[in-house]
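Before we start, here is the structure in question, set down as structure tokens.
We show some of the complex, not the whole, and keep each chain where it was.
Chains: A, B and C, in written order; residue numbering restarts at 1 for each.
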Amino acid sequence: MKSVCFIFNKPPYGQESGKELLDICLMCSAFEMPITVIFQGDGVLQLIENQQPDILNIKNYSKTFKALKLYGVETVLIDAAGLEKHQLVTENILNIGEIANSKIIQNVIQNTDFSIML
Amino acid sequence: MKTLFILNNPSKLTTCLEAMAKDDGLLLIEDAVILTRKNIERKEISLQALNEDVTARGVNHTDPSWQLINYAKFVELTLTFDKSVTWL
Amino acid sequence: MATFSLLITANPYSNQGQYSALKFTKAVLEAGHIIKRIFFYADGVLVANRLNCPPADELNLTKSWAKLAIEKDIELTVCVTAALKRGIVNQAEAERNALTSESIDPAFELSGLGQLTEAMLASDRLVTFG
């Protein structure tokens, strides 16, 4: 089966692309493709714990990230440089993956059959 | 005339600051609230961020040294300044 | 008491700008100020499509603007050139362009870009949401 990685690199809510990319990811999981999810750069902000977009009348889809394991997503990588840039520590974000440096992220992108970002 | 610059895209910060004169103000809204004070070198500029956008994203942890305001204050600000420009 | 006009260019499907503009408009009215006109331009005109069907758990921006406009008697003006390109047409434009149907929500009105300039000249402030 071909593998695919999804790269989240934008902060949530200003643009819809995070939710749209997540929907593709869930669909690929339904087809049982091996999936890696990467949160790179500003994308790490997708994982902040106490988001409350309901006050903007926008739906909170960040909860779905917690369910990625249930959907069969085995590897979730969180960019160390992105966390540092935004002064985030592991306590501030959803505990759903491993912190990774850019070499590891590069390696994962190189070793999947498809890479998608939106 | 003093201008209120409204910024919603963090990647436009640099060119926005280049266009700002001494007495101008900067209001961060939408995705621009992910910026932190250290991104903004010009200390003389008055800085505010829209509280709802900060809370929605949960980015309060960075303890921004700018003032958080609500929409009522946003409206007031557009009148306190002589005009606004949304820096897109 | 001041008079405001808004220029909205934000894409309603992909950006937050229309959400922000709605909240700003309500805050202007709550503070007792006047909204002269809300002018939709560029991708902002897409919100006037009455066929828009967002999922049930998302805000329907088209209906939100329409409700506000009716309750508070606000002019929602849509740039006709930007709209035509994007498939937002009223009955007259549909006939003129041999289209099968109109598509604009009745709370919005098609008009020329001159309505934006005219609003600027009649307002103390113009605030853009993009």
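The rule is short, and it goes like this: a contact is a pair of C-beta atoms (placed from the backbone, for glycine too) under 8 Å apart; a residue touches a chain by one contact, two chains touch by 3 or more.
Computed from a prediction, not measured in an experiment: that's the story for all the values here.
S.K.: State, as a formula, how the whole complex in this structure file is made up of the labelled chain kinds.
M.R.: In total, the complex contains the protein chains as A x2, B x2, C x2.
The rule we apply is simple: only the chains that are shown with their structure count from here on.
S.K.: Which chain pair shares more contacting C-beta pairs: A-C, or B-C?
M.R.: Result of the comparison of A-C and B-C: B-C.
S.K.: What whole-Å value do you get for the distance between subunit A and subunit C if each is reduced to the mean of its CA atoms?
M.R.: The answer is 34 Å.
S.K.: Distance between subunit B and subunit C based on Cα centroids, please, to the nearest Å.
M.R.: 25
S.K.: For subunit C, write out the residues touching at least two other chains, lowest number first.
M.R.: 15-16
S.K.: At which residue positions does subunit B touch at least two other chains?
M.R.: Within subunit B, residues 8, 30-31, 52 contact more than one other chain.
S.K.: Please output the residues of subunit C touching subunit B within their complex, sorted ascending.
M.R.: 2, 4, 9, 15-17, 20, 23-24, 26-28, 30-31, 33, 124-130
S.K.: Would you pull the subunit B residues touching subunit A in the complex into a rising list?
M.R.: Spelled out, the residues of subunit B in touch with subunit A are 8-10, 30-31, 34, 36, 52-53, 55-59, 61-62.
S.K.: If we count contacts the way the header does, which residues on subunit C are in touch with subunit A in the complex?
M.R.: Residue positions touching the partner: 13-16, 19, 57-59.
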